[in-house]
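Below is a slice of the complex: some chains, not all, each in place.
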Amino acid sequence: MEEMNLTNLQRAQVITQALPYIQKYHNKIIVIKYGGNAMISEELKMQVMEDIVLLSLIGVKPVLVHGGGPEISEMLKRVGKESVFVDGLRVTDKETAEIVQMVLAGKINKHLVNLLGEYGGSAIGISGIDGHLIEAEVKDERLGFVGEITNVNVQPILDLLEKDYIPVVSTVGCDNEGNVYNINADTAAAYIAGAMKAERLITMTDIPGILKDVSDPDSLIKCVTIPEAYKLFEDGVISGGMIPKVECCIDAIKKGVHKVTILDGRVPHAILLEMLTDEGAGTMVKAE
Amino acid sequence: MEEMNLTNLQRAQVITQALPYIQKYHNKIIVIKYGGNAMISEELKMQVMEDIVLLSLIGVKPVLVHGGGPEISEMLKRVGKESVFVDGLRVTDKETAEIVQMVLAGKINKHLVNLLGEYGGSAIGISGIDGHLIEAEVKDERLGFVGEITNVNVQPILDLLEKDYIPVVSTVGCDNEGNVYNINADTAAAYIAGAMKAERLITMTDIPGILKDVSDPDSLIKCVTIPEAYKLFEDGVISGGMIPKVECCIDAIKKGVHKVTILDGRVPHAILLEMLTDEGAGTMVKAE
Amino acid sequence: MEEMNLTNLQRAQVITQALPYIQKYHNKIIVIKYGGNAMISEELKMQVMEDIVLLSLIGVKPVLVHGGGPEISEMLKRVGKESVFVDGLRVTDKETAEIVQMVLAGKINKHLVNLLGEYGGSAIGISGIDGHLIEAEVKDERLGFVGEITNVNVQPILDLLEKDYIPVVSTVGCDNEGNVYNINADTAAAYIAGAMKAERLITMTDIPGILKDVSDPDSLIKCVTIPEAYKLFEDGVISGGMIPKVECCIDAIKKGVHKVTILDGRVPHAILLEMLTDEGAGTMVKAE
Amino acid sequence: MEEMNLTNLQRAQVITQALPYIQKYHNKIIVIKYGGNAMISEELKMQVMEDIVLLSLIGVKPVLVHGGGPEISEMLKRVGKESVFVDGLRVTDKETAEIVQMVLAGKINKHLVNLLGEYGGSAIGISGIDGHLIEAEVKDERLGFVGEITNVNVQPILDLLEKDYIPVVSTVGCDNEGNVYNINADTAAAYIAGAMKAERLITMTDIPGILKDVSDPDSLIKCVTIPEAYKLFEDGVISGGMIPKVECCIDAIKKGVHKVTILDGRVPHAILLEMLTDEGAGTMVKAE
């Protein structure tokens, strides 16, 4: 980080300028979806963790929901698990589901808990299996254990928040027969935020947000209403991987989340910037 | 305030640098003695209030104890109350005690509560009479209702903190016969901090702290142990009005306060500087 | 007090005769408006305080709301503050508002808290500024800081009651800009009682109650319904200063207070008489 | 009750004169032993119940412990149960123990609960069997189920007090084999008061207290210390049935009860007189 030539007074002034934002989010639940491609560098990851610990200390109630596509792919490759594809979609057989579970709940989850701990945060990592948090069923027989969420039971998260832990959630699902499901992390985060009537859902990604012109980072759409989003779907402005992300945002709003943001995880301290200053990075989706 | 050319990222960095200090004071009680000559200007007073609200929001438990010598003198003069002196000390007769009570509990206390409210803080102002907080007796018959503290009952302060209010305390005392006493605010703050086993007592004043050479502001003694302080008394380095102030600090430490600081109230955001950066303004007094 | 030649048995009988009344008001909130001209003598004031402490000990939840016109006038005169009048009404400029605040919150409030303490009551005095209890705005530009109540936030009173303190409330109001307002105490008491859905509002005054013939104290109307009160307004039976008092009573009933009484503060132990015997002093106003 | 020509003001004065006593016993546990010969008349019994309900309403925590010798004798006679005597002492065989249990827990206990309910008190009657409150063993093989207390488990009483019921306790004992014991009510009351560190134990009887000369009711000893009591035992001043009663009082004091009184149950409202006025009826036993 570049050296700032600030006097301590200037530091104090900067902190006091955050006062109205701190008041605004006091005791509010903020669900942060992080992981996959947004986990660009170790340094940025550290800053995300630092931001979350800070939020938790100043009275905000952050819930960290993570996926981990790249690490899963890497582990599958490493154990020599050949993937089968149906219509171009990877099939999640029992063994794959187990590896997904292991990487998410055992590797990434504990790594994040550990990082939060390094900054002094007291985190507890759980998965969708713990306390039957995420219940799911098969979405498409041909794809195996790719789960469609049937129910979200947020009590374990509320219990952890009540005891002042930062909950870190791995998005694997379970059912009553002992099966484990690979769950899309954006979808799970939207469900969880909705079920908790969270104040905000922040979905971190590795692009600036919704762009009018995908090739032009300066064409960022800073705010979009649900009707406008549908229009952008039609017009093909929102396309590819951005479509399900935006659909999750819309879902979350419909379930009662007050404010949903797609945030550029490559921006240092993007969460603090978004929450404690008037500078919004990324695209805000709102009801209307 | 001069304009800072900071990017929002730099702002976020400044805030995250305060993280370890925020952790350190989480849920800790900090007694701040403010008032009298330290209330130099309206602008500085606003900053003190802003700092206190900020502390309260980020999980610190500030208790504001105030006196108000100059306003009392002004009101006595205004109502044409002639002061009687004994050996050069002003006598506090019944009428004077009533004016002291009125100015402290009715004017300054509510003014401070009001300012804290303007910054979004939820404050409740009480006096040493409320809930029999400060019990006192006559110190010197000739001086009338100048009170010596006989007992401090901090339950009302603890009750207000539990309900998330910022307690603001006027230092008038009471007894079982309905008398009201003028109590030295430094002494009261030390007693209250001691009775609550506060993490810190910060006594705000209008000088830089303890100076080796009173005429040289650069001769500040940044840290002094109790034995060193006694030595400085002997050597006459600590003299005049600073003597009782330092004695209060020593008392507070002996009663169990962890850290006591004489802080220069003329420094903008002195409290935040002292608590959230590594720059200590003023003189810290410690056990040894 | 005249000597009663009662045996202790007779004393016990008297106490047990209060049993049904004690049961009736167990855990009920009773708002008592006191002050101004009703504070006739020191002796009567002591009895009011004694009654309130007694109520608080036997499980009733009294809230004391006070004004203090005469003391304010006296202090204004004493500090040589010339009053300006508009259409015969006194203008409350900033300086006057400050003196109102000081006299109510600093002098009378603490004096009442002190008296309650003398009888063993544990009271905490707050003003409409504390915890933003009474929010107000300018009623008439020409009159300055004479406040019209815009909101009453009774949480601080409930918090004090929960902690078993007797709340004593000074009727000054605040707004978000730091202004202080002079609030009519009858109005404030009615608002507070209404917001708390108090069991009873007792407004103490220095006359017997509503009189059919103002010159004849024996013409007391013991009970009046709201429609009857409107009729008495029309007929001019209720006139002068009694009009706003009765309007406040009607307001309180409409806001959900069960029973409202205008009580003669000159009757010794009027509150106990009213609450623990079948003898009602004063006029009861009821819905219909 | 004779008619008192009291004004309501005088009534209010009487009530306020009880204020310091009400404060003194606020939230304090008072164990009252009542029953047997002290239950002289229906009218006096009603007054005892009225007093207890009143105490409970004004914040005192009364626990009523009762025996019931005369009713037991009457029932034994009625069912034609012949008593067997050993050395002049009645043998409590299994059948007798069952009748003792039935009369105490089923007749007297519920009768008292019912009377308390009539005065608006919320009482729950339990016996020494409930929650294993009084554990006992055989005292003297020849006397059968006359119990010696081995343990008192006051948790059920504390649980009832916490839920604001007036506990009414029948003094039958139990053991781990399902046996039921006849327990002396004075002894049980002393044990229970001791185990609860009660503020006071009041043992109601049908004589004025300890008399210097049994034949002279005016020779009442108003206060006696434990050493003095032992002296009175030796001198034969305390004799007969008074011996075990005074022994129980001494036991209770040794177990930590603050103040123990033998009270004349024939005096109307004796409990209120004792607790809310400065007139003590009966004899107070104190440590020294």
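Letters A, B, C and D mark the chains as written, and numbering starts fresh at 1 in each.
Operating definition for what follows: a contact is a pair of C-beta atoms (placed from the backbone, for glycine too) under 8 Å apart; a residue touches a chain by one contact, two chains touch by 3 or more.
Nothing here was measured: the structure is a model prediction, and the numbers come from that model.
J.: Tell me how many copies the full complex contains, given that 4 of them appear here.
T.: 6
Heads up, the rule we're going with is that only the chains that are shown with their structure count from here on.
J.: Shared touching chains for chain B and chain C?
T.: none
J.: Using just the Cα atoms, superpose chain B onto chain D and tell me the rotation angle to the nearest 5°.
T.: 120
J.: Which one of the chains is farthest from chain A, going by Cα centres?
T.: Centroid comparison gives D as the farthest chain from chain A.
J.: Where the CA atoms of chain A average out and where those of chain D average out, how many Å apart are those spots?
T.: 68
J.: Return the distance between the CA-based centres of chain A and chain B, expressed in whole Å.
T.: 45
J.: Return the distance between the CA-based centres of chain A and chain C, expressed in whole Å.
T.: That gives a centre separation of 55 Å.
J.: Tell me, which residues of chain C touch at least two other chains?
T.: none
J.: Viewed as a graph of touching chains, is the assembly arranged as a line, ring, star, complete set, or other?
T.: line
J.: Would you mind giving me the full set of chain pairs in touch?
T.: A-B, B-C, C-D
J.: Can you tell me which positions in chain C touch chain D when the two form their complex?
T.: Result: residues 1, 4, 6, 8-20, 22-23, 26, 47, 50-51, 53-54, 57-59, 119-120, 267-269, 272-273, 276-277, 279 of chain C touch chain D.
J.: Within their complex, state which residues of chain B touch chain C.
T.: 75, 78-80, 98, 101-107, 109-110, 113-115, 117-118, 122-127, 129-132, 156, 159, 163, 165, 172, 174, 176-178, 180
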